[in-house]
Each structure stands twice: as structure tokens, then as C-alpha cells.
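For this depiction, one protein chain was excluded, whereas all remaining protein chains were kept in their positions.
Then we have subunit A:
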Amino acid sequence: MRLLKLVPDNTNLKFLKWRMPFYVVSIILIALSWGLVITKGLNYGVDFAGGLEIRASFAEGEPAPVAELRERVAQLGYGEPVVQQFGAENQVSIRVRLPAEAEGDNEAAQRIANDIVSEISSNHEDFQLDGNDNVSGKVSGEFWNTAIWALVAAMVAISIYIWVRFEWQFGVGALFALFHDVSLTLGLFALFQLEFSLQIVAAILAIIGYSLNDTIVVYDRIRENLKKYRKMAMPELLDLSVNETLARTVMTSLTLFVALIPLVLFGPESLFGLSAAITFGLFVGTYSSVYMAAPILIWLGVTSNSFVPDESATDKQDRLARGEV
């Protein structure tokens, strides 16, 4: 009846043997991601940069004339526009910063939007306006603040929860794994200059919440084994725990990917960034639960005594009274 067995029983892969090289690679990747975020910068959409964004589509099956649109909108004199394909090849988003004097002027933004639309539609019969966003600098600044706040709060709150449920070392391990997942996702967005919007922040929050699912499974097993095999050396015990839960790690991640990948491929264009971010973040999250979150416990000094409660004074008296050592 069972057709598929992706992970054989009783695997004995030496994950921990390779922990140093993998740590070096991970730290290099994290550093590279932040390097990209700092040097190339994130491609902020209007949510965070403020300004006007017009989304439009052209006749199906033909690529939208991006270069021509850029030129056309630029010669209207509202600064250098950002024109990008998004989703299908016939769909574009056009972003312009509003001039300072248009800030707070209800009609100026409207006028500029109408200008752009009429300039394009008079030259392209197939032009169709799909929507537009107009975000003032004030609101985009607020979005930025709440986004940072929410990301930090989510990482800290979840790490504290792990600390409370396990031990502080596990909390630090979780925080480190989350930092890894978030950094690499940001790096991906900087590398490909994908539009960074509120939706992407939402995706990263979801990554923070869901990428720990398999870390928790591994941690749960480590705790169980620490109580069971009091004499086993830590690297060996971690290897055992990772191997024992390997089928779970693979399956739980796989179910998420087979659900998410159709959304990336066939879902609405305007969800592409969000679903791509989550898929990528959970992918690196699977790796980090095995190679970041578990080995770090060795360095942080988790031992087989971590889950044995300290002996209380009365217990000690009882023990001595019974004549035990």
C-alpha cells in the first residue's frame, strides 16, 4: 500500500562532521546577503519609497515595450521612472517619485497619474490600466518603521518562546537560524532587484513563523535523546537526533513546497514576490534547522545535564540520609 519512501529508515549520515565547512559557507552567505543589501540596495516599491505606481497590461502574448515606456514617461519630466515587467511579460509597473511640492496636494498626484496614462494610451491602443498606488512619504515612513518593528519583535518573541520551552541555548540557536533565513531572503531580493513591498515583509514574517517548524522537531528530539542517552557525546547525539527526524524534516518541508510551487508558477502575478520569498525562505530554513540550529548547541555548551533539574537542598539531604553518594 505504501508506494513511496523518500528517506530510508535508520539513516546514519554524519551531518555534524561537516559542520565547520557548512558554518563557514552559511556565514559567508549571510555576509554576502547583507553586502548586497547594503551595496545594491533593495528595490523598494512605493510602499516604502513613497510615490506613484501604475500597473498596466498590454496585448496578451507580446512583451510590453519597457524601454519605450521608460523613455516616454521620462520625457514628461517627473524624474527618472522605474519601469519593470512584473508577472506576465505583457504586464508592467511604472513607478515615479512625486515631486516635493506634490506631497500633500491631493490633485497633483492625480494629475501626474493622468498625464502618464494618457501619454501611454495615446500611443498604445492595447494599453489597459490595472490599478495604481499612491503613497505619501509620511505613510511610507510609517510602514518602514512598523515593518522593522514587526520583524524584530517576531524573531525575538519566537526565540524567547523556544528558550522558555527548551533552554536558552536553543533560543539562541533558533534566533540564529531565523537571522540566517531572513538574511538570505533579503539577499535574494537585493541580488535580483525584485520589488520589495509590504507583501514581502509579510512573507518574511511568515518565514519567521514557519521556518522553525522543522527546527522544533529536531530540538524536541535532541531534548528527548539528551534525557535518554546521558553518556553520549554531543556531536554523536546531535547526529542521531537529526537522522532520526530526517524523514520528518524532508516530508514537512516537501509538503510545503509542493503546495507553494504551483502558487509561484501559476498563481496571480501580483503574488509572485510573496510566494517566491516564502518558498525560498522556507527552503533555506530547512537547511538552517539541520546545519545552523543544531550544531550551534555544541558551541553554546548544551550538555546531557541541561534538562536535569538542579537538585534541591531537601533532595540532597534525603539522598545523603539514604546513604547514597
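The rule we apply is simple: a contact is a pair of C-beta atoms (placed from the backbone, for glycine too) under 8 Å apart; a residue touches a chain by one contact, two chains touch by 3 or more; residues count from 1.
The rule we apply is simple: contacts and distances are computed from a predicted model.
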Choices "RNA polymerase sigma factor", "Protein translocase subunit SecD", "Phosphate transport system permease protein" or "Nitrile hydratase subunit beta" - which one is the UniProt name of the chain not shown: "Protein translocase subunit SecD"
Identified contact with the non-displayed chain, of A:Thr11, A:Ser118, A:Thr146 or A:Asn305: A:Thr146
Hidden-chain contact residue, picked from the options A:Leu4, A:Ala67 or A:Ala321: A:Leu4
Given A:Ile30, A:Leu69, A:Val242 or A:Ile278, the one touching the chain that is not displayed: A:Ile278
Residue, one of A:Ile112, A:Leu205, A:Leu237 or A:Val290, that touches the chain absent here: A:Leu205
Footprint left on subunit A by the chain that the document does not show: 1-6, 9-10, 55, 104, 106-107, 109-110, 114, 128-136, 138-139, 146-147, 149-150, 153-154, 157-158, 161-162, 165, 198-199, 201-202, 205-206, 208-210, 212-213, 216-217, 220, 244-245, 247-248, 251-252, 254-263, 265-271, 274-275, 278
